[in-house]
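Quick one: structure below, then a few questions.
For this view, one protein chain was removed and the others were kept in their places.
Per-chain numbering from 1; labels A, B, C, D and E assigned in written order.
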Amino acid sequence: MASGQTLTHLDAKGHARMVDVGDKPATRRRAVAGARIEASPATIAAIVGDTLKKGDALAVARIAGIMAAKKTADLIPLCHPLALSKVTLDIVPEDGCAALAITATAETTGPTGVEMEALTAASTAALTLYDMAKAMDRGMRITDIVLLEKSGGASGDYRRTE
Amino acid sequence: MASGQTLTHLDAKGHARMVDVGDKPATRRRAVAGARIEASPATIAAIVGDTLKKGDALAVARIAGIMAAKKTADLIPLCHPLALSKVTLDIVPEDGCAALAITATAETTGPTGVEMEALTAASTAALTLYDMAKAMDRGMRITDIVLLEKSGGASGDYRRTE
Amino acid sequence: MASGQTLTHLDAKGHARMVDVGDKPATRRRAVAGARIEASPATIAAIVGDTLKKGDALAVARIAGIMAAKKTADLIPLCHPLALSKVTLDIVPEDGCAALAITATAETTGPTGVEMEALTAASTAALTLYDMAKAMDRGMRITDIVLLEKSGGASGDYRRTE
Amino acid sequence: MASGQTLTHLDAKGHARMVDVGDKPATRRRAVAGARIEASPATIAAIVGDTLKKGDALAVARIAGIMAAKKTADLIPLCHPLALSKVTLDIVPEDGCAALAITATAETTGPTGVEMEALTAASTAALTLYDMAKAMDRGMRITDIVLLEKSGGASGDYRRTE
Amino acid sequence: MASGQTLTHLDAKGHARMVDVGDKPATRRRAVAGARIEASPATIAAIVGDTLKKGDALAVARIAGIMAAKKTADLIPLCHPLALSKVTLDIVPEDGCAALAITATAETTGPTGVEMEALTAASTAALTLYDMAKAMDRGMRITDIVLLEKSGGASGDYRRTE
Partner (left out) sequence: MASGQTLTHLDAKGHARMVDVGDKPATRRRAVAGARIEASPATIAAIVGDTLKKGDALAVARIAGIMAAKKTADLIPLCHPLALSKVTLDIVPEDGCAALAITATAETTGPTGVEMEALTAASTAALTLYDMAKAMDRGMRITDIVLLEKSGGASGDYRRTE
């Protein structure tokens, strides 16, 4: 990183601002974020249910994630409000059933990216799973909230490599 | 875990519900949650600033966390609304400056715990730091969102050991 | 309706999603919804007031409906957020003064329709009337919340016939 | 009803106000509200799913109702904010499968009743069902939003008879 | 004021926090705030209407003030959430009809005061009047947003003298 590099969300005096995106063109934007929640296999089983007795738990988390994506600009102080054109959440047990993997996808057509919307969706889905299972397992750990990929916009596409 | 253990937030049919806490006494509740955001040292330095040029970045994240704690019941579908009596956020660089450690404390007097408020505060502060620094460093990773301790309520005190 | 028809708001696995409208063109959209609230003539009279003593009751309901239209995407989980360009509410006593008829009109220019905004406005105005009059008349009934007409968008215009 | 009876939510000049409940004792309150959504049998079937392919639709509506109950004071202008201690939603097909019957129950301990919370939950669940099925069936009708029963508070218990 | 006095909403390091009110007793609290909006007599007349044609303008402003009082903790970052037991707004033309005087009263029973709720109600009512009349008169001025009186709580009663 070049010396002197600074945060775009602060002005020259270090003051917080919502940066000006008025001159940026509206393009199609897409972001995918991931999150994981680690829990005991019994907790994972209670969340996921079985073929005969599938409860609402994963649906609650998916819906919480979708609704949170719509609240992103209300939660993250310097985020621009935008009109999401698509949000999806995918929650699947990892091999070994010691964690659930959450993937959130957000899209819009506009002057700013939707990374924060995807990240907010993924993390809120994880928090919602924690909430539903916390009476069973207080030791759950939410981890690996990352941007997996991003497309659209002048800064170029991004794909996490790891 | 005992066989047959199920999520309290689902009824016998597996349907989501806001569980009845009407018979639980109002007691003093406290929860402390942690989160970490890993980033390059240059990014950490840009967020934290130096003695001469300290910007608003950490303040923005602290305030985002405090305000998010107040929105918890609006974000987490089955959370009970409650009147927080205290919220504090602490954000400090870890040794080596490859991560910021976030600690959020929430308190209330009421029939339900404040774990979700503390966890929501910590994770929103982390997301806010990501937002401000994402133009520098898209590879940041939010991790280790955990309940550190909890007191008050019939289920007993909890302190994470790890 | 063809057998096997499914809900667009669920994916192939039955999972809730905010459907992708990124490829739909922005067109001028309009929807009109209706609702009725049945109450005793004395209650209707108290709400409507008389020429000499007209209170705020109908104004409160109109404003509640307009403000609720703006919150639609926050209330209805899979609704797309959109920028309303017009909302109006009309509330008139029906002949015989045993009910108030509510009509809500919403408009936007965008890729999705505004049916839910009009329906949310009409039903919230009805709930607000219930709230103001409930101390007089707990037996009020809100009924006939329907889409009256809709225009704009690829699915064609609609006008309720009944 | 006595002549001259007026709305408690308006003052002597007819001006809207949030009425003073500061002198009312906090008691245990409960309200149950109902709503119905009439639709074609094919639409009902698509919402309810079958044993083999049960989707999220009813879960989405239940969660929307629960979350809307928590937003009641934000939607209904003169409603007092309160801390709900329980919210449940029940959605079942009626005989003949031409309608879904929604029942919402809300409880709190406080100085004001929870009728509006139960009614808001029931009507929002109905609107959410409309939203998910509207591409199949624009003619659905939401009806019979009523208070079924209420207990707690000085005005006495209420049970709808009809 | 003693030298060295500092803001209670910042900790010893100057960091924002929601201060701990967990040890403060719940008492009956009341606050009255004022605001004024100066405008041309013609604008005032258009807002207030005349005996024959009284529109919704003052009702809209009153309702906006009441609803804003309920959002105070969502707007003011370090404010504690609380359950308002009463909110009223009064808007009257001043002598000479060059200004409207707004008075907002808020009450609760709790550990913290309701000054911010009354001030938020008064200022939002003023902003709402500005919004409705701005096409006529962009030069309006909102002024004199002050706390008029306050009672309840350990810090003693207050009455503005001026």
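Here is the rule we use: a contact is a pair of C-beta atoms (placed from the backbone, for glycine too) under 8 Å apart; a residue touches a chain by one contact, two chains touch by 3 or more.
The shown structure was predicted, so the numbers you read here are calculated from the model rather than taken from an experiment.
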Partners of the unshown chain among those that are drawn: A, B, C, E
Full-complex contact with the absent chain, from E:V21, E:I63 or E:V87: E:I63
Residues from chain C at the interface with the omitted partner, ascending: 28, 59, 62-63, 66-67, 69-71, 83-90, 107-109
Contact footprint on chain B, counting only the chain that is left out: 54, 56, 59-60, 62-64, 67
Positions on chain A where the hidden chain makes contact: 11, 15-22, 73-74, 77-78, 80-83, 110-111
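Here, only the chains that are shown with their structure count from here on.
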Self-contact between copies chain A and chain D, residue sets same or different by half: same
Chain whose Cα centroid lies at the greatest distance from that of chain A: E
Length of the line joining the C-alpha centres of chain C and chain E, rounded to whole Å: 31
Shared-contact residues (touching 2 or more other chains) in chain E: 59, 62-63, 67, 83
Arrangement of touching chains [line / ring / star / complete / other]: other
Each pair of chains that touches, named by its two labels: A-B, A-C, A-D, B-D, B-E, C-D, C-E, D-E
